[in-house]
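First up is the structure itself, then whatever we jot down about it.
For this depiction, one protein chain was excluded, whereas all remaining protein chains were kept in their positions.
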Amino acid sequence: MLLEIGIALLKIIVVFALALLTVAYLTYIERKVIGHMQVRMGPMRVGPHGLLQPIADGLKLFMKEDIVPYEAYRFTFYFAPILTLVTALILFAVIPFDKHFAITRLNIGVMYILSIASVGVLGILLAGWASGSKYPILGGLRSAAQMLSYEIFLGFSIIGALMISGSLDLVKIVESQHVWNIVYQPVAFVIYIIAALGEINRVPFDLPEAETELVAGFHTEYSGMKFAYFFLAEYANMIIVCSMATILFLGGWRGPVLPGFVWFLIKLFALIYFFIWVRATFPRYRYDQFMKIGWKIMLPIVLANIVVTGVVMMMVQGG
Amino acid sequence: MGLISKIFGKDLLIGLNRTGRYGVSKPITMQYPKEKWTPYPAFRGTIRHLTKETEEGETRVRCNACGLCARACPAECIHIVGEGKGKDRVPKTFVIDFSRCLYCGLCVEACPQDALEMTSFYESAVYTREEMVFDLDKMLEDYSKWERTFKK
Partner (left out) sequence: MDEIRGLVVTEEGLVEQDLMRDTLTKEMWVNMGPQHPSTHGVLRVVLALEGERIVDTEIYIGYLHRGFEKFAESKTYPQFLPITDRLDYISAHAMNYGYVLAVEKLMGIEVPLRAKYIRTLMAELTRISSHLLWLATHALDIGAMTVFLYCFREREMILDLFEMVCGARLTTSYFRIGGVANDLPDGFIEKCREFCNIFPQKAKDYDDLILKNRIWLARTINVANISGEEGLNLGLSGPSIRGSGVKWDIRVSEPYGVYDKVEWEMAVEDGCDVYARYLVRLKEMRESCKICQQCLDFLEKDDSGEFRAKVPKVIKPPEGEAYACVEAPKGELGFYIVSDGSTKPYRLKIRAPSFANLMSLPKMVEGALVADVIAAIGSIDVVLGEVDR
């Protein structure tokens, strides 16, 4: 009994320490990659090649003055970033990085992730509302509409993969993929990536924090550590959606020769690299166009995808 | 754009190709304090005074305090008081307030004695306003000694 608790605690510590470190260094990777795409070097000053930059950033944010605007709702204003970060971090609990390496194995892992992720939206909505300022409220409203509707497409797009695997357990989903699901579900994969970009507010769908329109969107009034919470949550969410894509479509830890978690990380970082690449390349959609894409183009496609998958499965299995 | 290329996102792929290619190429930026830009000879940096050798072999400033530079200056940042008469006229005080200077070079152009020169010194930031006011002695110094160096 004690041993089990000990192992579980160890797992939690390892996963969260790794997760936080990765999240911090993700900001560094992003700045470096975008820098090189823009023919410049990115951070170069702190440490060799700027390797200590995330630590310097963290220290700076940690030591900043904690400002609460006069018009803000105090409790909610503090609560929102905590909610956002906590929901982002507890998602790591079910991600299987290797066959036997997950904090816990839930038989409804997919449901868990979808439902917790939708709580995260509340944090952003509350942040926008509690700031008592105009740009945050516009950002908050945008994010409410955006994240709620894109969650639908996110949910629909993985149904095809779930149907093939026949389980909601993340480990079983990976194990069932003798051939990666992306082969059977290319359309769903593309839709998933687009919906994921919308879900985690990244270019070209970074409307809630569109810096050139809404200054900084929902976190305009946040500074210091509270801002850092949002920042970490955003990158943690990026890791989560990328690992979900890896598990659902790219065969998780499956791969020859190398150990499982190495394969997992390779696939994960390839996806993250793609997200950064997209950010360096594309402009931003307008709010109404973005909703139009979601409801008028993506929704019919995912629904058709589910129907086609179902029919094909019927024909193959039911014969 | 054809329908097929639209579905496969040809327009988007072109862009991704461009940034992707630059992502693996060499950056073109200069790491400033480590590497420094060498200005062209015409660069209009901080102004300094020039000296000349007189017939007796002594070194003295070229300026004869005629005041044309002060009159040409749009920012009115040159203040001159001269002493002596005729060929011996030299500036008693010659002060340029570089916190007001536009670095337009009109004073250098106006000078009949070619006494002023715009150097290529550009790291002229200091901590107080008083340090920005240069007098004659300061303007005869070699500015390059103030250039900031960066330990690698």
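Here the chain labels run A and B in written order, and each chain numbers its own residues starting at 1.
We take it that contacts are C-beta pairs under 8 Å (C-beta built on N, C-alpha and C of every residue); 3 or more make two chains touch, one makes a residue touch a chain.
Just so it is clear, the structure is predicted and the values come from calculations on it, not from any experiment.
Within the whole complex, the absent chain has one touching residue among B:66, B:90, B:104 or B:140, and that is B:104. In the full complex, subunit B contacts the hidden chain through residues 1, 6, 9, 11-12, 14-15, 17-19, 28, 39-44, 72-74, 102-106, 109, 118. In the full complex, subunit A contacts the hidden chain through residues 34, 37-40, 134-135, 138, 142, 203-204, 206, 210-215, 280-289.
The rule we apply is simple: only the chains that are shown with their structure count from here on.
As a whole-number value, the distance joining the C-alpha centres of subunit A and subunit B reads 50 Å. The residues of subunit A lying in touch with subunit B in their complex are 33, 35-41, 44, 277-278, 280-282.
Interface of subunit B with subunit A (complex): residues 12, 15-16, 18-20, 22-25, 27-29, 31.
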